[in-house]
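Below is one structure, written out as structure tokens; comments come after it.
As you look at this complex, bear in mind that one protein chain is not there, while each of the others sits in place.
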Amino acid sequence: MARFMTLRDAVAECIRDGDRVAMEGFTHLIPHAAGHEVIRQGRKGLTLYRMTPDIIYDQLIGMGCAEKLVFSWGGNPGVGSLHRLRDAVENGWPHKLAIEEHSHAAMANAYEAGASNLPFAMFRGYLGVDLPKVNPNIKRVTCPFTGEELAAVPAIRPDVGVIHALRADREGNVLLEGITGVQKETVLASRRSIVTVEELVDDFGPLNRNAVVLPSWTVTAIAVVPGGAHPSYAQGYYKRDNAFYIAWDKISRDRDGFLAWIKDNVLAKGPDAFAAHGRKVA
Amino acid sequence: MARFMTLRDAVAECIRDGDRVAMEGFTHLIPHAAGHEVIRQGRKGLTLYRMTPDIIYDQLIGMGCAEKLVFSWGGNPGVGSLHRLRDAVENGWPHKLAIEEHSHAAMANAYEAGASNLPFAMFRGYLGVDLPKVNPNIKRVTCPFTGEELAAVPAIRPDVGVIHALRADREGNVLLEGITGVQKETVLASRRSIVTVEELVDDFGPLNRNAVVLPSWTVTAIAVVPGGAHPSYAQGYYKRDNAFYIAWDKISRDRDGFLAWIKDNVLAKGPDAFAAHGRKVA
Amino acid sequence: MTNHTPTEMMTIAAARALKNDDVCFVGIGAPSAACNLARLTHAPQITLIYESGTLATRPNVLPLSIGDGELCDTALTTVSVPEMFRYWLQGGRITVGFLGGAQIDRFANLNTTVVGPYDAPQVRLPGGGGAPEIATNCGEIFITMAQSPRSFVGELEFITSMGHGRTGRERRAMGVKTKGPSRLMTDLCVFEPDDDTKEMTVVSIHPGVTREKIAENTGWPVRYASNVGETPPPTAQELEVLRDIQARTKKAHGGSR
Partner (left out) sequence: MTNHTPTEMMTIAAARALKNDDVCFVGIGAPSAACNLARLTHAPQITLIYESGTLATRPNVLPLSIGDGELCDTALTTVSVPEMFRYWLQGGRITVGFLGGAQIDRFANLNTTVVGPYDAPQVRLPGGGGAPEIATNCGEIFITMAQSPRSFVGELEFITSMGHGRTGRERRAMGVKTKGPSRLMTDLCVFEPDDDTKEMTVVSIHPGVTREKIAENTGWPVRYASNVGETPPPTAQELEVLRDIQARTKKAHGGSR
């Protein structure tokens, strides 16, 4: 059964140095507050999984939390580069970052395989491209009926999955709605999981019968962190802060500016700082 | 784009003698009206796919429509045997019926693989059981990373998928809710599809953002047939007629009784007869 | 002694095997009655899952099928059948799979496929449904079946779902890490597998049942644990709750025509 904890306790208990950690959220519901807590607690040597390492992973990488990144698209969506990610890959600052690179289809299928307790995922892909030449974790499997060859990648099975969701009820069930990305798969594929939520409710009220719900017994820790997805968004709560995504390009461009921003906005603050963004607008 | 048609025209146009046909519905939303129309139009030589061939397939098999059955559980749920299926398998009446038998996990994965345009499905299964000895379509595939062996079955790719859904809007989008079984996969895995619906609405109104919707361009034909799932049920419209499932045991037990029932209730009637069951109760 | 039928004793013994924190994949029929009896008595928080896709369901009447509307109406949420078999069953998230069957052998292998040759069966049974993968993907398996010489057989003609295998050693040989059948509740007694041989062994006999009666209804020489107890008789509460839900069920299923 999920336990309700502070975000500080949840991160302290669930995430250890050297863990394989997936913080997911496909544009929507990105667990920024949890990422900041990991920075504050100074985790090191993490292998970070994420289809779209955007600002949150730029911050973790820039602060030296990650040893390796497994990903399929690393950019500031609609804006441009992730300067901290590039600085790590191109110049080894603050230290060298190993990368394992895939396509979205590969990562999405690999999470799905992880949630399904399969050792690998197969799909029609990686044809005529160079990624298989630089990533030994891309192989082929043959259909035993037709002889056709398909792409194969290992399932993703993180030590810890971290997501942000809309609501939890008092029994610890978690509700997602809207663009749900690979968040359900991330929790189900992981040994342990942390879910931050906008709010705790007595019950979800009348729901679509097929609503995306993670039952309490599939989640390790729940922390109530209103606004915890900012600058991404929470459908029905607050919108994506596109202006911050644009501003991040300038903030992160040089190392000193980045460190100053982290000091003021992460190290000197706590999860409560996100509440200012968590006002319900829709 | 889906076309709105009478059920008679939809079956006449989409289903041909010798086709591979999947009529799905996992207890909920079983397309009984469509099955009756297939009987009335006298289709022959069909290969019928269905995880749970229950009353609807008992009727099709008893009327000699099927040459082969691919299935994973053939019974009258909670009641007992399907007498027409047993008579075909045990005694070849009305003619010999070939069978290809799987487990639910195999069939569910095979539909999922069909919807995903994969040639086969893999899963952890068929361990220590005798079905692989009698079904050559059960093989093994080896994980290229761990060496582990997994079960493999061919994807299901029917010529025609037939389902019953709750509502269609005027653009031909189709809404499902509740126990959705493998219906979405059935339509997406099939070349052509027929969807019968309880009602046509101007629009679906406010929906959960992740509601199960089949977009218009994935469906071939839509026929409005209120009550068309009876004696199964349509969530929010009418309940499962459990008493009829119990009564079927007696109706179907001998050949003459079965033929008399079909004559009175199928051959002498049309899709409109289902409307009596289609009153909205919830 | 309470006035109860052997079937009631079987259902109650089966219900008692379940714990409050179990996540249980429920087979239809006898397992469904036992699981819901557990939920309505000593295990109110038990999570019941039916293969139709209903997660954490709390039916007020027993479903006739595994997909009655009642299951969906009272569920936390309902997922597609492919998701049920991929993320939930194969995902390793189920602690107990609860099965019934037509025939069983001493190693708790089940046959629900055919009696007689597969290609020319004397009796064509419904087939495996979810059972083959339930049997290996759930943490452990409980089975409940009424005993008779036709159902408890010396040798199965067809193994639909693996218990402990033809010799009791197959699970380990295949690298299957789940426990397999750990308890079998019948209308006469309760079996558990022997630690070493994995043969199903009587650990408890229901009140009023004799070893002779068990022998008459079992197609192999029955082994008994060194310390065989008597199954506690149904309590008044167990019987009352069971009869209540069965009365509600009968009314609900019989009433619509």
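A, B and C label the chains in the order they appear, each numbered from 1.
The rule is short, and it goes like this: contacts are C-beta pairs under 8 Å (C-beta built on N, C-alpha and C of every residue); 3 or more make two chains touch, one makes a residue touch a chain.
If you're wondering where the values come from, they're calculated on a predicted model, not measured in any experiment.
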item	value
Chain not shown: contacting residue from A:Tyr49, A:Phe120 or A:Tyr233	A:Tyr233
Contact with the hidden chain (one of B:Asn91, B:Asn117, B:Thr146 or B:Asn265)	B:Asn117
Given A:Arg3, A:Arg16 or A:Arg86, the one touching the chain that is not displayed	A:Arg86
Hidden partner chain, touching residue among A:Glu37, A:Asp169, A:Glu185 or A:Glu198	A:Glu185
Among A:Ala108, A:Val160 or A:Val197, residue touching the chain not depicted	A:Ala108
Contact footprint on chain B, counting only the chain that is left out	1, 112, 115-118, 173, 184-185, 188, 207, 209-213, 215, 217-218
Hidden partner interface residues of chain A, rising order	26-28, 51-52, 71-75, 77-79, 81-82, 85-86, 89-90, 101, 103-105, 108-109, 111-112, 123-131, 134, 178-182, 184-185, 212, 233, 235, 239-247
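One rule holds in what follows: only the chains that are shown with their structure count from here on.
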item	value
Inter-chain centre distance, chain A versus chain C - centres from mean C-alpha coordinates, in Å	40
Distance between the centres, which are taken as Cα means, of chain C and chain B, whole angstrom	28
Interface hub residues of chain A, defined as touching at least two other chains	116-118, 207, 209-212
Numbers and ranges of chain C residues touching at least 2 other chains	72, 78, 86, 90
